[in-house]
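As you look at this complex, bear in mind that one protein chain is not there, while each of the others sits in place.
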């Protein structure tokens, strides 16, 4: 896969991508995917965090053009991968469209996101890993931005608790919160979404727990049973509140419980 | 996760799922996912084919109901997993909605699909594996059905061929054809979609090739170079024809080339 | 990748694989992997079960030979994939070596394996999926056979139970039992390994549970807490007994708990 160049050495080489296409079929999205690059993410009010992101970078292509110029996506990564953040994603996306001479496209990436959490009783600190994803899309003058956080939590089954003389099955669950962000005065960030999921879960997770902490999270989960439906609704309620405050323009929450009594998952989804 | 029962032994057990919910938030989709079940698929005009499918089974839940009855999805699988086919998927989906007392939902599954292909010169036979996926969704009286086939093929780069004195980079590619099917006189099936992708690719793949065959597929690919954009457009043209013949109601084609000169993929997508 | 042929049409084609190699480096294992084929597995005393297996098929290659004949592995699959079972795996492996003119090699495959389980109180039946793997290796006259079963179960933490006023964290766990099988009078089979893991776990898993069943599995797990170390030791004890009865020649058990209070796994391994 390759590309048009202004390099004079290339003038004698055929430029197949730039030739005219006669099939009259426009391409919605064309580009590259599964590109791993080291990144530096600048989260508002925090020290920048280094991570490794996997990118998907695409643009639309008009019916009359045979191919796009794939290497320009990598050139964009070379220029911008160390300076990513919510504050400049719209401008960086517009720069991608400009480089590709495209009216619209889709830029998305996911990366591990780490928070140094404090164990609830012992106060010991350890890293907890989440997954942060961004999707920037649409025409250059009407860019849409979406943030998705995958937050692993504990869920404990209310039915199991209610019908059993003791105990209750519980398990790790994934709460995925996807929001349409707004270029607001006080834009939504990763931590706000993590907080909603962890507050509503039966319990939150930690990298390191001592016994005093383990007692606390065990009892917290038992005191706070939630069906997959409950967790989806309670997280949705938090997102509805953010929408009413004009901090997000829309949301979708997905909850998946990796059931400890079955070999399959329970799942619930709410959009708003 | 559990469920309402008419079993008299259960009358004294609390039925938490059936209690009333006061949060006033309806759930779009709730159910189970990542359920593996052995299946028998009945493709029109063929001997039924056994495979192993992974299911996702979900329904909508009104705001006033606390939980759904997860075990009923498995009961559906017990009753129907050996008798699946395009001819009865709408009725089976309606049965799922009835069992769950739900107005709408989404049933989807993917499975390996095998075709006994014949090598192009030697005539030797071997299995080629594809992936077949179905999604059935919507209200009981307006069911939408979608078939998705993932067809692995060879793509050979036209630019690489044009600019090089000899050779051309090529690689394995995935062509994913997703179509909205119609309850037509002559409904679309897996093989029709496989045929479109394999005919348009630089070359098709085979399980077993002898040297006489390898010569043929090597030269076929070199004679038939395609960018990721070309392959998407040529497959789209085949799907546009099916739409014009009223054999499908819509489509989306995605092509991913696992580039042999990069460590990332080239990608193109067209819907219609 | 291709192969030597006796086909007269091929005589004029160069046979690169069969040429002599001058680097003086023998190859331990060469062949194909990630080959999916539909299979029929014949388990002693049961109706044969259809599944889809992923194969890895390899042989050793002497220093003086340039390449192996890859298509012969697929020819083996064409001939044998519908007639696999513990009773004939040694003979089928020897046939693979004969076809490839190889003194030794390694044949391995994994497949979903289904058991129609009965819920503990309601008596309802549903499928539970395991993973079965076989590895056959070594010289033709001293073949080694290994069976590996991955059995998903529930584990409940004894520490969490002991220190908490109520509740105890629990989660899904994978118990992987790998055994060197013997051509015994009463050879070990998949179900014997599943039984050991499910009996020793805090609880076993089921596809479908009604509320009466859910109460039973919840209380069973709470009555039966096990650390990852306990579960590894208790399963190892069962395998040591099998070894003492000369039903297996050796074993390795691995237990992985997908911790519900952390975002990582606990793991233990014992060989014998």
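Per-chain residue numbering starts at 1, and chain names A, B and C are given in the order in which the chains are listed.
As a convention for this text, a residue touches a chain if its C-beta (ideal position, glycine included) is under 8 Å from a C-beta of that chain, and two chains touch if they have at least 3 such contacts.
All values derive from a computational prediction rather than experimental measurement.
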From B:40, B:168, B:182 or B:249, residue that would touch the chain that is not displayed: B:168
Option from C:43, C:78, C:95 or C:229 whose C-beta touches the chain left out: C:229
Contact footprint on chain B, counting only the chain that is left out: 128-129, 152, 154, 156-157, 159-160, 163-172, 203, 205-207, 209, 211, 214-215, 217-219, 221-222, 258-264
For chain C, the residues touching the chain missing from this view: 1-2, 13-14, 16-17, 21, 23, 25-36, 56, 58, 61, 66-68, 70, 157-160, 162-163, 227-230, 232-234, 236-237, 240, 256-257, 259, 261-271
Interface residues of chain A (partner: the chain not displayed): 2-3, 5, 7, 9-10, 13, 15, 35-38, 49-52, 71, 74-75, 77-78, 112, 114, 122, 124-127, 129, 207-212, 214-215
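Here is the rule we go by: only the chains that are shown with their structure count from here on.
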For chain B paired with chain C, centre-to-centre distance based on mean C-alpha positions, whole Å: 28
Averaged-CA centre spacing for the pair chain B and chain A, given as whole angstrom: 25
Chain A and chain C: spacing of chain centres that average the CA atoms, whole Å: 35
Overlap residues in chain B, where contacts from two or more other chains coincide: 1-2, 13, 35-36
